[in-house]
Each structure stands twice: as structure tokens, then as C-alpha cells.
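Everything below concerns the one structure shown next.
All protein chains but one are shown at their positions in the complex.
Entry: chain A
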């Protein structure tokens, strides 16, 4: 989708886009923090048929909802982003999983499975990005791993699910 960005001197900035279904949407960000969204007639792009105004905090909330940020945490366990066969997966380490209380170096998934641990999200939502070999996996952690689909499956089954090895 092509977004046109236009300065409105004295008012703010305007973002204009036409969706695939030929609906024109315009977002105006006012200098005073207000945001307005205009929706234009499908057949006449000069005729605004509806508009909404948000204040700054409302706008942020709405944008988070549209952007999928608000809803994402619940989906955290199974969200997949597939680029052909390369997959990034969020997985919450289950209780009694084999990897618990072991360090990244100990489980050595990179050499054994060809899977990389990109991040560990701790129970308190603290993120460890690109964790080193001494980073520990604890109960309740969510770990973000990247690799080929079959290998990820193996790692999850053998190391991260309860009742594995």
C-alpha cells in the first residue's frame, strides 16, 4: 500500500492511502496531538463520508490495537512468522521440561539442532535479547527460537515441553 505523506503548514501532517479495495483513508496528525481519521467514498475520493477524532492517548491505544500489539501477548505461545521454511517461534517453556535450569550453552541447540535462541522473555516480561551461552532457562520463560520448522519441532518436543527426554 502506497502512503503519501504531506505537510500541512500550521496544522500538522497528513497521511493519505488507498487500500486494495479502493477505499481512501486519510490520517491527519495535528500539531496539538489530535489525530483524525477520514474515510472517503469508494467512488468519489473527494467526498469524505466519515471521520473520527482521537486525542493523543486514545490514538496510541487505537494504533496498538490495529497494530496487533494489544492482542499479541495471548498469541505469544504459538505465533509463527514463516519465511518459506525459516520460522521464528515463541514458545513458553513448560514445567518439567528438560531444558529447565540449564544454560543455553548446556542445551547447545545450535550445534545439535541448528536452532538459534534469539531471545528469552522472563516471567516478569524482562527481555534478554540474543542471550549468551551462560543464560539460564527457568520455569515460566518464553523463548524465541529461529530455525527450520522440523528442527524447531524437535527442540520443542525434546527440550521445552514437559515430559520430554
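By our rule, a residue touches a chain if its C-beta (ideal position, glycine included) is under 8 Å from a C-beta of that chain, and two chains touch if they have at least 3 such contacts; residues count from 1.
As a convention for this text, contacts and distances are computed from a predicted model.
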Among "Cytochrome c oxidase subunit 2", "Potassium transporter", "Molybdopterin-dependent oxidoreductase" or "Nitrilotriacetate monooxygenase component A", the UniProt name of the subunit that does not appear here: "Potassium transporter"
Touch criterion as defined above, residue of A:23, A:36 or A:94 at the omitted chain: A:36
Contact with the hidden chain (one of A:8, A:64 or A:86): A:8
Touching residues (missing chain, whole complex) on chain A: 6-12, 14, 16, 26-28, 30, 36, 38, 40, 44-48, 51
